[in-house]
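Yeah, one chain of the complex is gone here, protein chain that is, but the others are all in their spots.
Every chain is named by a letter (A, B and C) in the order it is written, and numbering of its residues begins at 1.
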């Protein structure tokens, strides 16, 4: 059993849609419990609860939104240095391609690393010329199948790493699929 | 004449002290007007006013503080895409060395680049084994002379670039001093 | 008059095609002299010569290629700290979207900042949902008009900043076009 938190901020609804798809991906892996929380409703307890976390934000100047930053800044005083070792990943929706969605994912990973989390990107190509090496990163709403699949794949991989590492089931990943679309 | 804004957020007073030193450095260059603004008091008008800007933040999880992020996020709607071409740089105080002060400077530069600013670090060594390649980055309070000089040098270089570029006076920088302490 | 160097490494020809388009963009601005150099043929003298530089690389693990890194590493001993103040920008072609092309651009900008250059991204949207906030970043070959225009826009903006700053002609940029496609 693993516990996954999908935590997101959303301004236009796009990042929220990504969050739902990430959660869908988590459910491809058996025995996972998933919580989806908007940053407005999330509490420290949700972070403590989970083994793995996917954090999503609109791309605002290539950095996570101030609301999401505030959530983690507020957590520092009480929890920093006490919740090390969870597994984390990122997703972001930007206004445009080459508009900073990868960089925003990196800023999320930086925050998670500061809390001692182990963070990852995904090597898989989910379609021709479409991957998620620093997390799921798209422009606008996740409409195209490849965009939706990138979100799902992130959730699935997060759940798989949690199962591999937390539950000690290394054979859950046979093939990462990284080379499938090469 | 150039106009320099030193904009900072400070939790413990350390980044504020850095801001004062940066402003001191600006004044080494003749004919500069400088405004120092805490993020609490700063207004969009201050950003519009300046030719060059130094932005400082405590290092919070390797990313600018949420308050500083909020300032820029709030600016996007009205001003983004309309204030391109200013010159920008960064400074940050962290809890410890290797604690993310460089990375926090990079996060500031990312925000400034998103607004179309030209950003820079400083090649100079201000003392043996002490430089500011991504902006002035120190741990704790700026006490040691080399830490204070890093802040001043950032301000001075900002003022020099503003004068070189905005006022067209290229001979204001004869020697960057980069090799002085090598 | 301004002097622009377009310096690139290319494995498959894609980044080379981007380089040609960047150079085309430079030529939209009057009075610019442009040199296009593959990293194999480029020499230190080319970097010394230019006022502005656009550096391109294939996205290899989200970082500039080792060949391009070697070029700059080799330059350090003799030239580092002596060529500060040029204007720089980046471009990169990755295997896929969300595959690290933005991050690779950032790695180039990091190198350029280390040499004391002033670096920039472009706020403009060149088409619906298509921009170049950290430099021109595309997946594969630059085929679509918006991909080609991103490359050209980078070159044009580089030339404009060189003209604004080096030649002191601030009215060369009336409108950055950032809001055109919003």
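Quick notes on this structure:
Just so we're on the same page, contacts are C-beta pairs under 8 Å (C-beta built on N, C-alpha and C of every residue); 3 or more make two chains touch, one makes a residue touch a chain.
This structure is a prediction, so every number in the text was calculated from the model and none was measured.
Across the complete structure, the visible chains that the omitted chain touches are A, B, C. In the complete complex, the hidden chain is touched by one of A:119, A:138 or A:159, namely A:119. If you put the hidden chain back, the residue from C:6, C:87 or C:103 that touches it is C:103. Across C:73, C:128 or C:145, the single residue that touches the chain missing here is C:73. Contact with the undisplayed chain is limited, among C:2, C:25 or C:62, to C:62.
In the full complex, chain B touches the omitted chain through residues 62, 95-103, 106, 125, 128-140, 150, 182. For chain C, the residues touching the chain absent from view are 60-67, 69-70, 72-73, 76, 100, 103, 107, 110-111, 113-115. Where chain A meets the omitted chain, the residues involved are 80-82, 84-85, 87, 106, 110, 113-124, 133-134, 161, 164-165, 168, 173, 176, 178-179, 182.
The definition used in the following text is that only the chains that are shown with their structure count from here on.
At the interface between chain A and chain B, two copies of one sequence, more than half of the residue numbers in use are shared by both copies. If you average the Cα atoms of chain B and of chain C, the two centres end up 24 Å apart.
Among all residues of chain C, those that touch two or more other chains are 106, 133-134, 182.
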